[in-house]
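To start, the structure itself, in structure tokens.
Apart from one protein chain that is not included, each protein chain of the complex appears where it belongs.
Right after this comes subunit A.
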Amino acid sequence: MQNNISLDRLKIGDTVKIQTIDSLEIPAKFFELGFYPGSLIEIKHKAPFGGPICVNIIENNSLIAIRKSEAKLITVEKI
């Protein structure tokens, strides 16, 4: 499907639904802070030169930042 894309490739302002979180290495803390399969998120800020990405977890209305390297492992569906 064309609509599936990894989180790090999104633009600021994109609102997407998380589909899968890939690696076993990703700690449970990602879930606890709101990165569940099915969660709606909006890309809010990106630090320059491949720095962290800040997203809004829409259901909690909270801003969470993760590194690009972990964002690569999160597949999302554009809506």
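Points worth noting:
In the analysis below, contacts are C-beta pairs under 8 Å (C-beta built on N, C-alpha and C of every residue); 3 or more make two chains touch, one makes a residue touch a chain; residues count from 1.
Throughout what follows, contacts and distances are computed from a predicted model.
According to its UniProt record, the chain left out of view corresponds to "Ferrous iron transport protein B" among "ABC transporter permease", "Ferrous iron transport protein B", "Nickel import system ATP-binding protein NikD" or "NADH-quinone oxidoreductase subunit I".
Although one chain is not displayed, subunit A still touches it through residues 21, 24-34, 36-37, 44-52, 54, 56, 59-67, 69-70.
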